[in-house]
Structures are given as structure tokens and as C-alpha cells.
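First comes the structure, then the notes that go with it.
A single protein chain has been omitted; all remaining protein chains appear in their positions.
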Amino acid sequence: MNPRAMVKLSHFLNSRNKLFQCRFLGEDAGNCFRLMSSAGISTAGQSYGADGRSSGHIYADYSIFKGKAALSACPVLPTFSKTGSGYTKVDRRGTIMLTFRPAIGERKYDSEKKQLFALSVTEIGSFISLGPGDSCEFFHDPSMQSRDAGQVRKSLSVKPHTDGYFISLSVTNNILKTNNRVTVPVTTAEFAVMRAAFSFALPHIMGWAHSTNPPTDNVGRDFVKVHPQLAAASEWDR
Amino acid sequence: MNPRAMVKLSHFLNSRNKLFQCRFLGEDAGNCFRLMSSAGISTAGQSYGADGRSSGHIYADYSIFKGKAALSACPVLPTFSKTGSGYTKVDRRGTIMLTFRPAIGERKYDSEKKQLFALSVTEIGSFISLGPGDSCEFFHDPSMQSRDAGQVRKSLSVKPHTDGYFISLSVTNNILKTNNRVTVPVTTAEFAVMRAAFSFALPHIMGWAHSTNPPTDNVGRDFVKVHPQLAAASEWDR
Amino acid sequence: MNPRAMVKLSHFLNSRNKLFQCRFLGEDAGNCFRLMSSAGISTAGQSYGADGRSSGHIYADYSIFKGKAALSACPVLPTFSKTGSGYTKVDRRGTIMLTFRPAIGERKYDSEKKQLFALSVTEIGSFISLGPGDSCEFFHDPSMQSRDAGQVRKSLSVKPHTDGYFISLSVTNNILKTNNRVTVPVTTAEFAVMRAAFSFALPHIMGWAHSTNPPTDNVGRDFVKVHPQLAAASEWDR
Partner (left out) sequence: MNPRAMVKLSHFLNSRNKLFQCRFLGEDAGNCFRLMSSAGISTAGQSYGADGRSSGHIYADYSIFKGKAALSACPVLPTFSKTGSGYTKVDRRGTIMLTFRPAIGERKYDSEKKQLFALSVTEIGSFISLGPGDSCEFFHDPSMQSRDAGQVRKSLSVKPHTDGYFISLSVTNNILKTNNRVTVPVTTAEFAVMRAAFSFALPHIMGWAHSTNPPTDNVGRDFVKVHPQLAAASEWDR
């Protein structure tokens, strides 16, 4: 008997440190990375494609595997743009992307039928400030303000149970006549991980982690040594 | 119908991930960046102007758009100076700059009439430690200890309501005979975002994030490998 | 009398800032580093061995020395692998490795008889969300799903006492006919340190600290300046 194999099985069943032993059928990578990269285009090394994408990005999620479905969460970073004035600003804030995959066998989950819900910054604020017994619900409508408004509706609800929360995603599509609901029970410990991870990710998603960090290259290190008359007093200065 | 356009509308209305769809009339960039850069001077690339300003800085805020006004918050980093003894110290601590802009139409906010309030480190301490039902108020007087003391007074108050807080800024200018008050209702979720973001920013604003991080360049990496006899025991050593 | 020596003794007894004055007999380094490096192979400088190991890694733990045993905790980082598609993903999540060493004399602890327990991400979630009076217990079985299933069982329990928690590790080995139990009383202050340190380490252990941080080299700094059309809106885009 191979003791290392034992270990892996144990971790798989106990704590699932080894990722992706629960198989996501239908795709290789999680959804987060797909958001970060162009499907089907492989770039090598640290180089950047003409479209500015980096292959150096690291993909990490947090996945909870339950009997009827799996729930994965991962941070999606903000995007930035350079203005004509020569500075960089947040163009679109990031999200926490939640992915639900229904079970189609023992520890197999169907990525073809996955449903997504991107928690906005303020929705993350709701999520991480949930007290014991609290619940919350968020609604997204991809067709809002179009002629199809109300035809497709997604709602994510977080409701307490005795040890943790039920996280449910409902997707109603009146055009395709489909109505889909998936619920994942999340233990108190798993929710604590999500809360800690989402709280950590929040300033990154908002772009504040980028704006508060001084540049780390050599030029940047000199930056803090000069006297840039950046007036914190400018509150008075208009 | 362009599905991508739908998405943007939806995000705009639901979660406002896409920034600046609510228009700030009267200026292009937020106030934070103006504090970081010289107005009207555009520097290219990563180079530094003679004044030590960097165009590499990234600008990010958190904005809440309500019916009567918008409230934006962004961190303003500390400034540093190099002493004659050859080390770098914080010259002026940073702040969280709050900017209030009155509404002048549907989702349009008037930057010409904006009012600023720079939360100090200790005021941020008050803000992030507010419990449910707590309130706080801060007073700034730009003319303090001058002959005009008391002529212009700003007060920022944070008061609880059923779901969150009212954040109000009053500016009384006895010289110009103006009296200005703007209030933005902030939900519990939005306040949770502010609390998390302000808590994250606090050590950066204080300069502690700079002083606790080891240098990241090559020289710096060697630093931690030598035995600098930096005596933590120096408490006894005077 | 050498005043510096005095200081060290004082710190040793009072606050144990100086590490390893309590001696771990039987090995020089803590267990964490051994996990990070290959035993008996010394690589010089910042170079990497053919196996990709770095000698540049820094080892730090948090150790609590009590009468009957010592408890050390240290973060074990995740491992990553590069996929055929050219991106990097978490291969195995990290852990917090707990090491128990029985006392074999005054302030001497026996590393030969040490017992290990690797807290998974979700177990860390349980640990850091323990309220006053709460307890938790985790079970690991290295032989699970093998013919030896149930022959070796480890259980870690955290139980409240008047000032803090008792942390106990039981290891039952039916094959070797051994039954081992070690308990370390942890004060409220020590538990607060563990909670803060484990919370800090959690996003690093999950790989989120890696995935949310933008690249810091020059190539990376350009990354945020381009317009990578990374659609946060992709929730709608399937």
C-alpha cells in the first residue's frame, strides 16, 4: 500500500486540500480563469498577448462539494484603464464569482449546466456582515431596461440553518421556459472561510489594494523618498 | 439587441460595478487623483516629474449614488520625507477623503458644487468602530487659530437609521454667508463595504504598511538574511 | 552583570520573543521548513534546485511552551502547477501545520516524539470562528479507503476553559498498539494571536493572496494599464 496515496485519499475525503479530485465535467479550468484569459488561446511564459492578457495570472477558487451540487467562489479582479491625463483608474470593479454545478454522480459535477452569479462589491458587503440568523437575497436581471426586461431573472439567497447557511441560486428564463434552482448547504466553518476570503478579496476587487500599495519597482521606491506636495489638506483647497 | 449592452445596463442599475456611469459633471477624474497629481500636467509613462510626482499611481474610489447626492470615498496615502540622518519617515499621514456631490438630474451629480471632508486616522478609528445604533460627529475648522477662527465650520455626522446610517456634511461659511448641508443614506451593506475598505486602508494611511513591509527589490531581499542587531530588547537599553 | 544578557533572560521568561530558547531536541529546524525543503539538501544563495525548491524561503512559526508539551503552528503554502493551457492554478491548498512536542525536562521538548496535525482550510474556518465557550473537534484518518481504514486515527479537539482553550491531539494506532494524547492549555491571549495569525494566513493558504495580487514586476505593472476586456459581466455570458 502506497502511503502517499493513502494521504491523498484521506485529504480528499476529509478536508479536500487536493483540488479538483471532485471532477468538474465539461471543462478543465474553473470559470474564474476563463474570465481572465481568452478561451483556446494559449500564451507561453510571462509574455503578454496583443490584447494585454497575461498568462502569468494565478487561478485559485474555494469549492464546496455537496450531495446535490458544488459551489465554487473565486475573486475576479477589477479592470483598469489609462486616461488621457496619464493616470490609471478602475474601469470596472471586480466581483466574487459564484459558480453552481449540479451533481451528476458520486463526486462528479456537471460544468455544462453550471450557473453563475457575480457578487458585486456592495453585495459582498451584505454577505460578510451577515450575523447569525440573518439572511439576504440579491436579484440580477440581465435584460433590465431592454425590451426583454424581466424575462430572465436570477436571485441568490443566503438563509440560515442550524449549522450555517443555505445558499440558493434561482434562474428563471421566460424565453426558454426554464426554471432552475440549486441549493448548497454551507456549514458554519465553510461560511467562515468564505467570509474571511471575501473580506480579504474586497479591497482587491474595489481596486483599493492597487491604489494604496506603493509601486514596488525601483522607481517606485524612490517615490516615497521625495517630498511630493500631495496635500492631504486639500479638503480646504477648492 | 446587444447582450453585452444589456449586461452593462444591468450592472449599472443593480450593482454599479461599472464606474462613472453615474456622471460626475464638471470634472473628469475623482478628487483623489487630483490630490495625487498636478492639475493640467500630464506626465507620460512611468517617469517622474521634477516635482516627484508619479503618473504610475492607480486611482480607485468607492461611490454611492443616491437620489439627492453621491458620496465617494478614497484613500489618500501619507507623504514621506528623507531626513538628514538618511532615513525616511512619514511627513504627513494620509486620510480617507470623502466627497459629496449634489444631484442635478437623474444620475447626474455636480462636481462643481462638491464638498470635501478628509477623515483623519483617529476619525477613521471612530468610523470603523461604530456599533449598531452608534453615531459620531467630527468638526473641522480651516481657520482655527487665525483671526477667522469659527468663520468656516465643517461637520460630518454619522447617524443610524433602520437599515444603515445617514452620513451628513454641513458646511457653514460666515464670510460667504453660505450654509450647506448634504445627506447621503448609506445601507448596512454599503457601510460594511466602507468599514472593510477603511480598515484595510488604515495601516496604509498611517504609513505602517510601508514600515512593516520589507523592501521587495533584490537589495531588500538580502536584508532579512543578515543579522542586523536590531535589538527588540532595546526597551531596556536607555 | 551583562545587561543585554539580562534582557534576553527576561524576554525568554516573559514573552519569549527570542525563539528557540526553549529547545526542540532531535531536530534543528521546525517542521514547517522541512515541508518546504528537501531534507539534507542544502542549496546556496537564491538559486533553485532542479526540483524547483527555493532556499530563499523564510520560516516562521508561533510556539507555545507549556509544562507538559509545546505547540507550534506555522503556515504551509499551497502548491501550484502550470496547466497545458498556459496558466497557473492551485494544485494543493496549504494548511496550518500544528506540531505537538512532549516535554522531557525543563523547557526541553522532544522532537523525536512530535505529532503533527495539518489544519485544512475549512478546519481553519472552524478554528477562527470559535466563540467564547465553543468547542470543535477534527478527525483525520491516514488509512481511509484502504484496507487499514480506521487503524490509525488522529483527532484534534479545542475545548474552552476559564482563560482560553485546551488544544488536544489524540493519535490511536491499532497497528502499533499505541495510543497517544497530548494537551496544551492555550490562554485567551495566545488564542487571539493564533486566531489573528490563522486569519491572516488563510487567503495565502487558499491561494487567494496569490491570485488577487497583480504581478509586481515591470511586465506586471503594465498589465493594469491596458484594457484587458476581462468581462466581470460574464455572469451573463454563457
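A, B and C are the chain letters, set down in written order, and residue numbers restart from 1 in every chain.
Operating definition for what follows: a contact is a pair of C-beta atoms (placed from the backbone, for glycine too) under 8 Å apart; a residue touches a chain by one contact, two chains touch by 3 or more.
Computed from a predicted model, the values in this text were never measured in an experiment.
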item	value
Chain B, residues in touch with the chain not shown (by the definition above)	78, 80, 83-95, 118, 120-126, 128-129, 136, 139-148, 199, 202-203, 206-236, 238
Hidden partner interface residues of chain C, rising order	1, 3, 5-7, 9-11, 13-19, 28-37, 42-44, 46-48, 51-62, 74-82, 88, 91-95, 97, 114, 116-118, 140, 142, 154, 187-193, 196-197, 200-201, 204-205, 209-210, 215-217
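The rule we apply is simple: only the chains that are shown with their structure count from here on.
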item	value
Chain at the geometric heart of the assembly (C-alpha centres)	A
Greatest separation from chain B - chain, by CA centre	C
Rounded Å distance, chain B centre to chain C centre (Cα mean)	36
Distance between chain centroids, defined by C-alpha means - chain A, chain C (Å)	25
Per-residue multi-chain contacts in chain B, two or more chains	3, 6-7, 10-11, 17, 46, 56, 58, 216
